[in-house]
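Of the protein chains in this complex, one is absent; all others appear in place.
Chain naming follows the written order as A and B, and within any one chain the residues start at number 1.
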Amino acid sequence: MNSQLQPVPWKLHLAVLAAALAFPFVFPSNFAVNFGVLALFYAFIGQSWNMAGGFAGQLSFGHVAFFGAGAYASTILQLRFGMSPWAGLPAAALAGALVGGVIAVLSFRAGLRGSYFALITLAFAEVLRIIANSTDLTGGGLGMLIPMKAGAANFQFAERSGFYYLILLLTLLSVALAEWLRRSRFGARLAAIRENEESAMALGINVFAEKVRVMLLSGALCGVGGCFFAQYFLYIDPTIVFGVDKSVEMLLVSIIGGAGTVYGPLIGAVLLALASEGTRAITQVQGLSLVLYGALLVLIIAYLPNGLIDLFKRRPQPRKETR
Amino acid sequence: MLRISGLSKIFGGLRAVDNASLQVDAGRIVALIGPNGAGKTTLFAAIAGFLPVDGGSVELLGENITGLPAHQIARRGMVRTFQITQPFAKLTVHENIAVGAYQRFAQREAAWEHARAIARQVGMERMLEQPSADLTVAGRKRLELARALATSPRLLLLDEVMAGLNPSEILEIIAIIRAIRDSGVTVLLIEHVMHAVMSLSDHIYVLSYGKIIAEGDPQQVVSNPAVIEAYLGRGAAGQAREAGAQHA
Partner (left out) sequence: MDPTILAAAAINGLLLGGMYTLVASGLTLIYGVLHIINFAHGSMLMLAMFGVFYLLTKFGIDPYLSMLVMVPAMYGLGYAIYKGVIGRLSSGRDENILLITLGLSILIENIALMLFKGDSRTISVSYSDTMIELGPTLVPLPKLISFAVAMLLCAALALFIQRTDTGRAIRAVAKERVGARLVGIDVDRIFAISYGIGLATLGAAACLLMPIFYVSPTIGHVFVLVAFTVVVLGGMGSFLGAVVGGMIVGLTESFGGLFLGESLGQIGISLIFILILLLRPSGLFGARR
């Protein structure tokens, strides 16, 4: 709950939305649309991380576990069981939620918090990666290739802009969810848990249950992101969808933009997409964008710990307590 | 309202609370006093579900709540504050109190309205938009009280809510606490500010080294030699009597 942020005027909302809708028409090149998809994709999965990590304060280094669960769930159902690719979306949400729930129950029952929680999520994600790398169901280390069959029914849009509008829709959904979180009792309780678990308990909040709930939600969303990723790139393997990189990206996007805020992940995502596409345009050298991002993370934590969104913070009236 | 029977809490070899029994009747203000380190906050923590109990039982409104998790005890109507204030730092005062209000009100508008009313009740109405991290000690104490009050409790456990306040702030809090009791909330408070205890309490329990050594109404307790000795040391009761006799 960050009521110190300037309320975003609805005109700005409308303008940004209109711009987003018009984007593929104004910039129809493959490069531009891809950029748009990437930015929105990062915003979406960043927002999913933000719910658990930002709003509830449960820093996770292994969110990719839900991502990969979703990616594999939808892909396996499609390729091994012949189900419609669109069924993959709810399946991915379910898979992500399931993994989220299991990790949450185990970790929170054991009382893990802060850095220990962050590390154990890392380990869980690693376990899933190794399993995916070693079983036939998932194609092992070779990964899974989704045969190209263009057409909306196959969840493969002939026009890239199809994907763009889908991920835009998903991102809008995630923003709506985040906004709901900010204004709801659930969100208030998560904020309390984030700030001080003991006091939260003293006020009647079932800390364990709420933490599990937010992980279910976060996991489900992240899983959906995995399904989208699989359909967009048509290839997944354990390193890509269970590897540390995605966890880091989700985390970076939220923290740099502003963890625990509705628009923080969006800001962070646009920045990351700009950094990665921008640096790729300049140089072939791999890794430059993350160098910038890593440096940015350190600087943000040091000087602007609430994220870049702090730059938009309303200056609080210098009101001292008058007593 | 509240019955504590033979409560014990042991840390390693130390009996922090030793077979303590006390009772709080509905609508009263009861004080728990004692020298520093007597085990008062430990007792609060144990009965409110923050520490496991090693012996004895706790009954709230006739129901045995011993060993229940803290949030469930809070939901049943016994809500504690913390001696070292723990505000939800990044939230405003209004948001802090609202968290308590959400215990009873599911909808945001209702909870926020209730929080505003509570803030008015404790005199924080003008501070609602302030980040709670910016509050002074007095402000934080008040916030602790407000937050707990917002949950619509049956019994409030106030832990040194006056520590660090100046005399006029203390007078205000005394009035607020009395008003809270008058509105139907029972109060059990830990306090060191003696004149507040004397003026507010209907009944006092004295804890020393984990044991209840005295109880009664304020006049009885204050002249009880065991109590004087607990605070001032052995032989102090005798010295006090002699000094009194000399002055007579």
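Following the convention adopted for this analysis, a residue touches a chain if its C-beta (ideal position, glycine included) is under 8 Å from a C-beta of that chain, and two chains touch if they have at least 3 such contacts.
Not measured: the values here are computed from a predicted model.
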{"item": "Omitted chain's touching partners, listed by label", "value": "A"}
{"item": "Residue in contact with the excluded chain [from A:I255, A:A273 or A:I309]", "value": "A:I255"}
{"item": "Per the touch definition above, residue among A:A39, A:L77 or A:A118 touching the missing chain", "value": "A:A118"}
{"item": "Residue of A:A20, A:L172 or A:V244 in touch with the missing chain, whole complex considered", "value": "A:V244"}
{"item": "Touch list for subunit A against the chain that is not drawn", "value": "59, 61, 106-107, 110, 112, 114-116, 118-120, 122-124, 126-127, 130-131, 133-134, 140-141, 244, 248, 251-252, 255, 285-288, 290-291, 293-295, 297-298, 301-302, 305"}
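In this text, only the chains that are shown with their structure count from here on.
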{"item": "Interchain centroid distance [CA atoms averaged], subunit A/subunit B, Å", "value": "43"}
{"item": "Partner subunit B, residues of subunit A touching it in the complex", "value": "1-4, 183-185, 188-189, 191-192, 194-196, 198-207, 260, 316, 319, 321-323"}
{"item": "Interface residues, subunit B side, partner subunit A - complex", "value": "48-50, 69-72, 74-75, 79-82, 86-92, 94-95, 98-100, 102-103, 106-108, 111, 126-127, 129-131, 135-136, 138-139, 147-148, 151, 169"}
